[in-house]
Structures are given as C-alpha cells and as structure tokens.
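I have a structure here, written as structure tokens, and I will follow up with some questions on it.
Of the protein chains in this complex, one is absent; all others appear in place.
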Amino acid sequence: MKLITAVVRPERVGQVKEALFRAGISGLTLSRVSGHGGEQEIVEHYRGTQVMIEFREKVEFRMAVSDAFAEAAIRAICEGARTGEVGDGKIFVQPLERVVRIRTGEEDGAAL
Amino acid sequence: MKLITAVVRPERVGQVKEALFRAGISGLTLSRVSGHGGEQEIVEHYRGTQVMIEFREKVEFRMAVSDAFAEAAIRAICEGARTGEVGDGKIFVQPLERVVRIRTGEEDGAAL
Partner (left out) sequence: MKLITAVVRPERVGQVKEALFRAGISGLTLSRVSGHGGEQEIVEHYRGTQVMIEFREKVEFRMAVSDAFAEAAIRAICEGARTGEVGDGKIFVQPLERVVRIRTGEEDGAAL
C-alpha cells in the first residue's frame, strides 16, 4: 500500500477531486497548508541574509491506496491539478504498512 | 519506530486522547482536516459525471511511537473513536526512520 500526498492550488481542488473519483479513488483526507516551491524570483536580500518571502495557500490531499491504484491516482492528480504555470504542485509517495477501518477493525486491503 | 496517523470524528477527540493517554502515549500532534470515506450514497450524477459531494470535518491525530507501543496505540484509538456508525475513521501506520528532540538533540528511543 502507498500513502500519496499531493499539494495543489486551492482553485484546482474540485478538479482534482473529480479526477480522483473518476479513477475510482474516494477515500481522501484534505487539509489547508501553505507552501513555497523553490522559486528563486521570490527571494530577497535583506540586510545581507536571503529571506524567503512568499508562502502561498495550498491544499493538501492525502490518500491511502493499494499498490495497484497508485499510478492511476498520480495520473488523476496531475490531470486535475496541472495548469502549466509554476506552482502547480507536487506529489509525494510513501510506503504504508498497515491500514485499519476503525468501525469494523478490518485491515489493509479490506480497509481500503 | 512507527508513525501512526488516525482520522477521527471531531466529537470523539476527547475520548481518543484519554484512551491514548491511559495507554501511555502522550506525544501527539493534532490537526483539523476534512475527508471523504468512500460512501457511495453521497455521490451524485451531475451532467453525466459522478461528483463526490460531501466532505466532513475530521480531526487527525499523529503520533510517533516505538514498535512496542504501536499495537496499544491502535487499540486505544479504536476504543476512543468507535461508535459503530459509518464514518468512524481510519488508522494508517508508516515506517519512521529517525526522531530528534530539538531541545536536547536526543534521538530515536531517547527522543520518544
């Protein structure tokens, strides 16, 4: 299983949700975050030290998926989130050892 | 070490905290999230595409524990969070390579 985290533009949240849903992924957790993506243009020199000045509001999607769904999830996120301009966001894939559905105690495949 | 993440109903936060604490787990990070748990009943057809419509407020617990505490943490979360109705939440267990206590520089077992 994988835990996939994607940080996207707030204005693309609806499109990302819809693309994920069409790909068969409906277990999702969202949170509001702020971020900086490494742009050099928004860095300033202030009294000799470089200061990173701009953080933008983003939305983070988190989803646990079986290995078989990881590729489709990544494709759906890119499809929903891409505008072609800098700042479209980033996807992180991590190993996931165990999932438990609290209501039933079901685990892993049965809990996804 | 494991990083355990649990998404639960906001109204069960107090009971989850208490169950964790009784299980000996007191290092915790909480955040407000919103989520969808895969219910098919809250999906609608709108101009031919399926739209996932309902996201509910949830609270996410995150805790780093030694391997020996993982099982007790999961049991405590289930005990505090379970109502028996759909939407009770989900637990995710991930590998954790290193923990550092910022104040002292202590690591891993000594930092938990």
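Labels for the chains are A and B, by order of writing; each one numbers its residues from 1.
Please note the rule applied: contacts are C-beta pairs under 8 Å (C-beta built on N, C-alpha and C of every residue); 3 or more make two chains touch, one makes a residue touch a chain.
Bear in mind that the values here come from a model prediction, so they are computed numbers and not experimental data.
Looking at subunit A, the residues touching the absent chain are 2, 6-8, 31-39, 43, 49-52, 55, 58, 60, 74, 77-78, 81-95. On the side of subunit B, the interface with the absent chain consists of residues 3, 17-18, 21-22, 26-31, 62, 64, 94-103, 105, 111, using the contact rule stated above.
Please note the rule applied: only the chains that are shown with their structure count from here on.
Subunit A and subunit B have Cα centroids lying 18 Å from one another.
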